[in-house]
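Every protein chain except one is present and positioned as in the full complex.
Presenting subunit A:
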């Protein structure tokens, strides 16, 4: 088949104008009918791409065809099987439709007609089949890239609960969620973000539970993102959150399928991003950051207690150094005399004022923590020994830092580690510094001023329209049963109302209160009786 001269020129022109380009620029450029031109164009596009393979072959009926794929992203064995079918076994028409429907025994197969779609699929790991004389190509979804196995998530360890965590592969991740929620209601909308990275992003939600407006808002915010690459879900989080400058995270992330499923059941939206195990959950509230998935698996008394412990430690991690500085420099009358004498005795030989001492120690602590994360595990141990010895012991002995200050700093540190969500813990740790400085200038009054500013800011904050402090502010009393306490499951019959949920009931009204308790024990006995009667 020969094409007019004019067509040839157009291809040459295209090749000349389109230099190394991104996929978006290829939008609307159709496949050329002549295979030769396609090969020329592809070779031009992927010049110097050593991993891009163009396999030219003849079908059994001697029609020329090529298979294109990225080496390493495909399952070679399976692709060979598909090619075998074309080259050796089947003898059919040369039209794409026939190949798709009759010849290729591949479960995931799609037809594409422009370069953008074709290359997007191929670069994601599909194999493209182009047959001479066709303006359509086939993409075979036979992927086989290396991926990490499913492991226990290190960032969110539990004592009781599933041990699986998401991995970097988005398909594996969505499948893990699907395994938790086997329902056609679980919808997964796919969006591609990033000009160069072409990252697959999936917005998952439960239809009929989640507010459709929320899904619309999330999807449209993600679709509006125009960035060269999305390497982690953090990019998306920052680009779609409501308040850019707030220190508080307005989107929660998790690497646990059970946490994500739980959030979906509360009417939230999950955002999967290819290439990271961290799945975003929106909208998020402050209380969500204080909750761990295990709260719902353990007995409710213990979970309630642990939640209160966390709330207490939020205040401790935020206020302790500030209060210490304020009391020892302004309000000495507030401490019991004997305690004051001990503090005074410990501070006697310290050359710095309390605020300098506090800043010194807090910064040293933050540095130690940071060093501990980045370093390889073997060196990390050395850092912790060094930190404990130098900061804890030597600094006190040398009379540079007082012992009470060391206690204050370590309590603060421990307190901030009790907050399950790392993001939120960091926000509180950051806010500790303005509080300390205000305390050193204005005492307790200064602490209160900064605290009021923080609370005001939090009350003002919204995550996708949901007030950050809800259900506490604005108050919705019914939802407090999962915030102030963790009610037993039988009492948690309704989903949180502040989420704008459609299907509010988790449990059927008839089931409310769980199984009929008063019959629980008798039931077994009753059975026995009836058995005896039956036998006699």
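As a working rule, a residue touches a chain if its C-beta (ideal position, glycine included) is under 8 Å from a C-beta of that chain, and two chains touch if they have at least 3 such contacts; residues count from 1.
The rule we apply is simple: contacts and distances are computed from a predicted model.
A.B. asks: There's a gap in the complex where one chain should be. From "DNA-binding response regulator", "Spore germination protein KC/spore germination protein", "ABC-2 family transporter" or "Electron transfer flavoprotein subunit beta", what does UniProt name that chain?
C.D. replies: "Spore germination protein KC/spore germination protein"
A.B. asks: Out of A:396, A:426 or A:459, which is the one that touches the chain we can't see?
C.D. replies: Considering all chains, including the one not shown, the answer is A:396.
A.B. asks: Would you indicate which residue among A:342, A:384, A:418 or A:476 is in contact with the undisplayed chain?
C.D. replies: Going through A:342, A:384, A:418 or A:476 one by one, A:342 is the residue touching the chain not shown.
A.B. asks: Spell out, residue by residue, where the missing chain touches subunit A.
C.D. replies: 245, 328-330, 332-333, 337, 340-350, 353-354, 396-399, 402-403, 437, 440-442
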